[in-house]
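For this depiction, one protein chain was excluded, whereas all remaining protein chains were kept in their positions.
Lettered A, B and C in written order, each chain numbered from 1.
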Amino acid sequence: MTKGWWLPAELRHLVDDVRPRRHATPEHGDFDVEMPCITSDALAEAARALRGRAERELQRRPIAEIVDRLDETAIRWLDPSDPHRRTAIETIPRITGHSPEMVALAIELEQRSSRGDHLLACLRSEVGDPAALDRFRSSGHLAPGGENRAFGPGLVGGVFSANIPALPHLTIMRALLVKSACLGRSSAGEPAFLPLYLRSLEEIDADLASCLGVLWWEREAETHWTSFFDETDFVVAYGGTQAERELRARMPAGLPLLFHGHRLGVSIVGVPEDAESRDDLAARLAYDATVFDQHACLSPHVVLALGSFDACAELGVDVGRQMERWREELPPRVLEPALAAALAQLRGVAEISEALGSPTRLLTPTDRSSAWTILVEDVDGLPPSPLDRFLRIVPHESINAVLERLRPARRWLQNVAIELGANEDDAAALREALARLGATRICPPGQMATPSMMWHHDGRACVGAMVRWCDREGSAP
Amino acid sequence: MTKGWWLPAELRHLVDDVRPRRHATPEHGDFDVEMPCITSDALAEAARALRGRAERELQRRPIAEIVDRLDETAIRWLDPSDPHRRTAIETIPRITGHSPEMVALAIELEQRSSRGDHLLACLRSEVGDPAALDRFRSSGHLAPGGENRAFGPGLVGGVFSANIPALPHLTIMRALLVKSACLGRSSAGEPAFLPLYLRSLEEIDADLASCLGVLWWEREAETHWTSFFDETDFVVAYGGTQAERELRARMPAGLPLLFHGHRLGVSIVGVPEDAESRDDLAARLAYDATVFDQHACLSPHVVLALGSFDACAELGVDVGRQMERWREELPPRVLEPALAAALAQLRGVAEISEALGSPTRLLTPTDRSSAWTILVEDVDGLPPSPLDRFLRIVPHESINAVLERLRPARRWLQNVAIELGANEDDAAALREALARLGATRICPPGQMATPSMMWHHDGRACVGAMVRWCDREGSAP
Amino acid sequence: MKRPKPTLYDELKAAISSGMAPWPEERFDSLAVRIARWHYDEIPPFRALCEARSVDPDSMRKWRDIPAVPTEAFRRFELFAGDDPPREFRTSGTSGSKPGRALFSDQGLELMAEAIRVNARAMLLPDERATRILILAPPPEAAPHMIMAHGMEQLRREHGLAGSRFLIGSEGLDSAGLMRAFADSEREEIPLTLIGASFGFVHLFEAMAERDLSFSLAHGSRAMDAGGFKGRSREADRDELNAAFESRLGIPAERCVNLLGMTEIASQMYDNVMRDGRPAPRFKVNPPWTRTEVVDPITLDPLPPGRPGLLLHVDLANFERPIVVQSDDIGRRLENGGFEIDGRAKGAESRGCSLTIDEMLSQ
Partner (left out) sequence: MKRPKPTLYDELKAAISSGMAPWPEERFDSLAVRIARWHYDEIPPFRALCEARSVDPDSMRKWRDIPAVPTEAFRRFELFAGDDPPREFRTSGTSGSKPGRALFSDQGLELMAEAIRVNARAMLLPDERATRILILAPPPEAAPHMIMAHGMEQLRREHGLAGSRFLIGSEGLDSAGLMRAFADSEREEIPLTLIGASFGFVHLFEAMAERDLSFSLAHGSRAMDAGGFKGRSREADRDELNAAFESRLGIPAERCVNLLGMTEIASQMYDNVMRDGRPAPRFKVNPPWTRTEVVDPITLDPLPPGRPGLLLHVDLANFERPIVVQSDDIGRRLENGGFEIDGRAKGAESRGCSLTIDEMLSQ
């Protein structure tokens, strides 16, 4: 049975027992994942053991060596014949409903940005001199003679959501980049990837892997959360507003938390007049809304287009055609009934609007399948997409109108893809305005799903935020 | 009457009324400070107005210009004839009991590290390229073509404690360094300095000052706290454990907080054998325990000495002599009865111990005044000092014994002054061990009170932590 | 002129009044099609939907030919074929979004009242025993747009003994009054009918558990809870709620009925247990002027028993509003012909870190 947990060999006895947890996807039916049964005391013991391992094992290792091992792991995951990769691609679709092709692409994209040079660039960006994690290093910022030393928090607690397939290893990597142990609580919704990743890391470097673990306990298991928070030094968590509320209510005051909540991506484009440019743009817009089935915090919910309704409708037709192409190359998730029902509501209303002559154009596959939906619509506000390849295209008269629409959503704004065409001055002004508004990443259409390790996730220095500094100042008299 | 609050002229009408608040020091008797009466709605309005000012006023200013203005302000405060400085030196002693000489020294030390070059060095250390606060700047860390843009949080809420005289402007400066407004709640214990600082800034640059304010409300005024937290984007607070608990209980989930809690400084020294070296060391140990009357988070509580009890006692006599010298140059705070009572308890017990023949040596001024106390003692654990120039000297056989004593206090460890004498290898190993343990600053004795702006206060990048990033990634296809 | 041929309304009303016996399929289809044709003329968004689906009035022969209107359309369009001035009920709606609106003329209200009357007598009051009706909801004066309060008030007025009343005021639930009423029922042997929102009962039993309170209500007491547990309170198991009715109030499971009602339709579907006098099997029962189908959400094709799908309701008592309504509730058809509603779908958990509508609106 696929394992939904992993601990280093010497700690596995802490898991008393295992039990299957059943996942049902419309496509594949039932599928069981082995979940751990662990007492809250054993959880605390595991946490302490991992922190202890990190103190002994990670502190003495040069950071460059840790980066090398993570690089080797990424290289393995990029090899289509790698057995763990193959298992992930077989397994995750049976849990999440994503297609194997999509899972394979997710692994590909995520591991490409997990290579050693990216990790080092991230450290240089957020920590400065990576070697300050190894020893006191002379600092260019302090007065002459000054030295810096950087430390991670000790044990990073990860709380994962059933997010993008094959992403949660990012938190593990970030913890290792500051020489910290990491104990994660996997999401019941996708517990399979991390154990596979940790197994591959174990094969490459068992000592490194011995500082890591991933477990699971019920959301209501209060004593488990207490053990978890009592023993962790820094928490990195993913989830929605409700999950954040619950987490904060449980956490002791002062335990630092980096919470990656839900976010909004949008595309802002000028509608090209010539068909070829329009088709090229449409391909990239469609790709952005296809990758990860639109589940990433970077994925676009809506295309805010500069152009008339008719121009947008033309663009919509092109995007629809491209969606159909991606549907074949990267088959979509088959929706659970509740999500399909929500989609049917939106489609039904759009159908009525369109028939009433409102500026609305609903585009769906010819077989009316739920595979994708394009809704060209002169709508009020900024309704988020129900996801799973549902993309609105909304016409605008001016960049100001675009910004006014985005303003109320500023606190959720994450990734903005921009392609205005020729006018680079407009684009520069728009980038500045979006950055002020709250966007954390700006890229061209087609690249929304491929942020680098150096991108400031949610606008934060996620690795830098975990660092504690010790500075040596002053000189002997 | 000395003012305990300040708002830009156009917002002063928001304060309905003022009333005197009485301070009593044993030295000077009663002294009234004018405190503001403001409704919670008006407080919220002030906060919004300050944020709005910052959006209009600070965003358009080059960061270099903001730094220049802060530099000019520091230069004024360093001028002994500056009227605001003179008012501060007259006033603050009547509120806090610190001597005028000590307040003057505090201003001198704090403003020296508030000069423009220090501020820029801090930005370079924690933000990288300061100009990223002005516009998108090409990044050396992102893939080629990548650009970074940095923003502050908008409105920083400052919650000050009655801490070191003349320090709270640090939070104001940090907010301005990320082009953010700052609204502070002053401490009832020392509300005088910030209004004076803001007046001097107003004289230099009224537009800059118009983004700043300092007010006060009762600790129990729940609706005021609600308004304050609802309107601020980032909170920087100072205080003790109880204050932190109260603050966190009041803050909405997700509002970021940088809390500077109570911390422990220590000195670790080898006792020099020759009298001259010993006296030189003693002078610096005494100075560290004298500056700010030992109230800084960096101040030493205890000298952990490598040497016999007798050697420590000799050192103690020397330190006592130096304390007496500093007592004249920088007269001590006159203690309130409750603090004097606590001191009398500690002295009384030490007197009994010493008379019983325990390894204890109590050194006080010959007039038994509370001006300073040296207690050479082979004590268990690491009892913190009651402050106000009370310094323990504790003998140790080895560096390991020193580290073992510090271990239980690791989470409070802040500043460590080290002077072991000749053995630089030992010193390097000790620095590394202390850094791992949790120390955030290491310096030679005599320099504990003079951290730079580049020092990571509490081990954190206090300016960097306030920054939100927007990254431009990817290139047009 | 908007008024239909009087015969259609009268015929429908008479049919509903005739009781709970199954109707011949032809009668149902004939009435449905005649109402839909009228709607085609009077409700432009419905006509637009028909046109989009290439359905014209003449091609409608059976109710299955009538396009289903999504509940979401009640938020976006005015869907009303009746007389002015209408009475308006509203869905509670998510904060930030427009509420759905259901408009009623006096005639429409009368028809709904008849449907409520016939249905309640069969499903909630089959023993025709008079009870004191206590309603854990605000009274209609306080919640004029809440269709549930309107229906409950009818039950109270028509079937309640003296002392029947609403227990939610401007200060929230009158707990003290409720506890006194429980004690009175226990002592005076007056049976109670408790009516309220499901999550309201969950809160009530939590509060009673904290104070370790329980009562043994008079024999003949019963409970009807409406709505689910989703969103407003922690998800609670139906069994758990029924167990609490039994342990805290002495009402056995076969006297606890759950009701499916929606602002967008005029009729409700009760659990069978009170009618059948036994606690299991438990399923929802359609009164004869309604149908509920479990369909594929996208194709709207009926699904075999056991397969989860979208609930599509046909309600002829919805007379002045679209009678075929496509909900976003998920349920299953049972082998015995009844249906049941699923708990909230698990889907939401796996939506990734992209913002969802609920997330954004709940801010």
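The working rule: a residue touches a chain if its C-beta (ideal position, glycine included) is under 8 Å from a C-beta of that chain, and two chains touch if they have at least 3 such contacts.
These figures come from a predicted structure and were not determined experimentally.
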Give the labels of the shown chains that the missing chain contacts, considering the complete complex.
B
Option touching the unshown chain, where B:A340, B:L420 or B:L437 are the choices:
B:A340
Could you tell which one of B:W5, B:F193 or B:Y238 touches the chain left off the display?
B:Y238
In the whole complex, of B:E10, B:E65 or B:E351, the residue touching the missing chain would be B:E351
For the chain left out of this view, which of B:V159, B:A192, B:A409 or B:M454 touches it?
B:A409
Per the touch rule stated above, chain B touches the missing chain via residues 96-97, 161-164, 187-190, 238-242, 260-265, 292-297, 299, 301, 335-346, 348-349, 351-356, 368-370, 383-387, 409, 411-412
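By definition in this document, only the chains that are shown with their structure count from here on.
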Connecting every touching chain pair, does the picture come out as line, ring, star, complete or other?
line
Whole-Å gap separating chain A and chain C, where each centre is the average of the chain's CA atoms:
41
Rounded Å distance between chain B and chain C, as computed from the means of their C-alpha atoms
64
